[in-house]
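Here it is, the structure in full.
As you look at this complex, bear in mind that one protein chain is not there, while each of the others sits in place.
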Amino acid sequence: MSPSDTLGHAAVEDWLRRFAADIAANKALLVKLDTAIGDGDHGTNMDRGMRKVLEKLDDLDGGDVGATLKAVGMALVSSVGGAAGPLYGTLFLQMGQSAAGRDSLDLEGWTAALDAGVKGVQARGKAQEGDKTMLDALLPAVEALRSAAGEGAGLAEALERSAGAARAGMEATIPLEARKGRASYLGPRSVGHQDPGATSSHLLLRAAADAARAG
Amino acid sequence: MSPSDTLGHAAVEDWLRRFAADIAANKALLVKLDTAIGDGDHGTNMDRGMRKVLEKLDDLDGGDVGATLKAVGMALVSSVGGAAGPLYGTLFLQMGQSAAGRDSLDLEGWTAALDAGVKGVQARGKAQEGDKTMLDALLPAVEALRSAAGEGAGLAEALERSAGAARAGMEATIPLEARKGRASYLGPRSVGHQDPGATSSHLLLRAAADAARAG
Amino acid sequence: MKKLINDPDAVTREALEGMAVAHGDRVRVSIEPAYVVRADAPIQGKVAIVSGGGAGHEPMHGGFVGPGMLDAACPGAVFTSPTPDQMLEATKAVDGGAGVLHIVKNYTGDVLNFEMAADLAKGDGIDVEAVVINDDVAVEDSLYTAGRRGVGATILAEKLCGAAADQGRSLADVAELCRRVNAEARSMGMALTACTTPQSGEPSFELGDDEMEIGIGIHGEPGRYREKLAPAAAIVERMASVVVEDLPFNSGDRVLAFVNGMGGTPLIELYIVYRDLHRLLAERGITIERNLIGDYITSLEMAGCSITLLRLDDELTSLWDAPVDTLALRWGA
Partner (left out) sequence: MKKLINDPDAVTREALEGMAVAHGDRVRVSIEPAYVVRADAPIQGKVAIVSGGGAGHEPMHGGFVGPGMLDAACPGAVFTSPTPDQMLEATKAVDGGAGVLHIVKNYTGDVLNFEMAADLAKGDGIDVEAVVINDDVAVEDSLYTAGRRGVGATILAEKLCGAAADQGRSLADVAELCRRVNAEARSMGMALTACTTPQSGEPSFELGDDEMEIGIGIHGEPGRYREKLAPAAAIVERMASVVVEDLPFNSGDRVLAFVNGMGGTPLIELYIVYRDLHRLLAERGITIERNLIGDYITSLEMAGCSITLLRLDDELTSLWDAPVDTLALRWGA
């Protein structure tokens, strides 16, 4: 089956389920990363939230991608807590807003939605690129989508490049000194550790690329 | 210098100073033994008390052995605390009572004094031989003094035998199950450990034998 | 991991269940969403005060719910800020028509979740003000970072604002008082040992037998500095001098001195810390007019302590002395 150039509602659901599975599989890793420079709960927080999301997905009817993404955002906001709850919640709420009423997303729609989501995260958390947060994975991912589109790449290819950019952004957090979130309390002692939120954000975009390839 | 057959006031003082030094040197051992089957304070308790005794000895005037022993008992009662405070305190108070007004103790006087002291410990603590307490060192020591006297031994020889009996009694506490003191709370788990009070009591009688030999 | 728990994911819920059966006469406990309100809430015409944060800091905040202090507390999972829906329900449950003050510790998670909750509550027509507490001098104060953490001053603010609300003051007044308390208070903490969250099961950091962490928060994060272990008097000097010089507290100032245990430090040690703190402040001409000594804002079983100083004036002193009737702080009631 060759990859389609839109993400239908089923593919979006597939993406969310993959993300939930990846979070569950990487829960201990995320806890470990957060223990080093935070309070050790990022893995359990995200896992609790994504389990709630899976329950929501089971109850879904209708194929409105925007409505589904909003429901995901609400589920995260009311179950994750911590910094990640409002931030990931906002990401999905804004993506849902952008995709409202759509039954599928082409590359342009996906890029617009992710961009809106990431802007929401920035507005809420007031962090910038280089502050050693999830934005260090998310912002390059949006950028990569845009340049892939400019170079005429298809959906799957563009999402693959966006996942790669997220990975590079995630890895680039290692040498940074944190300026936002709990890790900032460590000052220089935060250097040398990979940011847990950037790591879960990479998983998010990696799962999207996988869903696009499979879809 | 050949050992004398009485303990004069100087020899009694020498005994007490030797005992204080032995307690200080064995403080950690006594703590370790008490940690295994009690609460780990016997070494510090006895050391605190014997340091108080040394202060008292420095202030002493007069050569009344009984008065000195009573002063030692009072110092121990008001500084040691725990079980050992009243028990060693009583031992010395009763020895002092028995030796009241004497400027030296011959073998008979020493035996009578120690016997009175040990009876005081029994009356206060209600323990019997075999309960895994200091009495398991003290009672055989009194017994050994008596049989040594019966066999015509001199003071130094008798005290040497009494110290040996105390050592044997101390070692014999190892296989016992404690019935008195804190170690009794362990029930069968108290078996296999040497009693800390019996250990300090052996030091007491060992110091007496050393003082007699030197005296 | 050694804990008296049944299920790492159910720690907050089961503890709330315990609280519900233990203290039903004093508080009402909601399990889902999780919050604790005073049994007689809402108090008509009184400004209500709501706080909340991750669990693992007990008795904060649930232990401070009651007359003279908090109207409601929202606990999250261990060290995880609670969610807006909890805060919203708690806010609704305690609103007596005079508005609700949210006392928020300055952590990104707490701030963002309380922000969303305040937006929702306002949407429901409830007057909400939020004050963010950030008293921890271990962290640089900067516009470009997450800023200073909220620690010991939180409890002082909760007590003092609770007393002010009891006097019938307006929401704006009580919020202003809260900001003033925050502005006049400074804290610093240290750890002798790490702590272990039920979810992670591993100590939050590794520390040598002769090391301590200086400048810790209350979430098992490593501190700002790792240093050689020192006697209590030196540790007090190390922390209190930074606290004193930050505000700064000056000769002639009257203060409330709060020596807080992190959870695993025996009370007898906190009194030694207090003794040394009293000496240090006396040398600097600072008078301790009120004090609080004990485990009030903890970090699970972590061994260590924090020192908070609050500059007092007659108003703050009399608000401190006002009756309070909660599980963890109680006098005059």
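Chains: A, B and C, in written order; residue numbering restarts at 1 for each.
The working rule: contacts are C-beta pairs under 8 Å (C-beta built on N, C-alpha and C of every residue); 3 or more make two chains touch, one makes a residue touch a chain.
All figures in this text were calculated on a predicted structure; none of them were measured in a lab.
Under the touch definition stated at the start, the shown chains contacted by the missing one in the entire complex are B, C. Across B:Asn26, B:Ser79, B:Ser162 or B:Gln194, the residue that sits in touch with the chain not pictured is B:Ser79. By the touch definition given at the top, subunit B reaches the unshown chain through residues 31-32, 35, 37-41, 43-45, 48, 77-87, 89, 124-125, 179-182, 184-187, 189. Along subunit C, the points of touch with the absent chain fall at residues 2-7, 11-12, 14-19, 21-22, 55-56, 58-59, 63, 78, 192-193, 209, 212, 229, 231-233, 235, 263-276, 278, 288, 291, 293, 295, 298, 300-301, 303-305, 330-331, 333.
The working rule: only the chains that are shown with their structure count from here on.
Per-chain CA centroids place subunit A at a distance of 33 Å from subunit C.
Subunit A and subunit B, compared by their mean Cα positions, are separated by 76 Å. Touching two or more other chains at once is no residue of subunit C.
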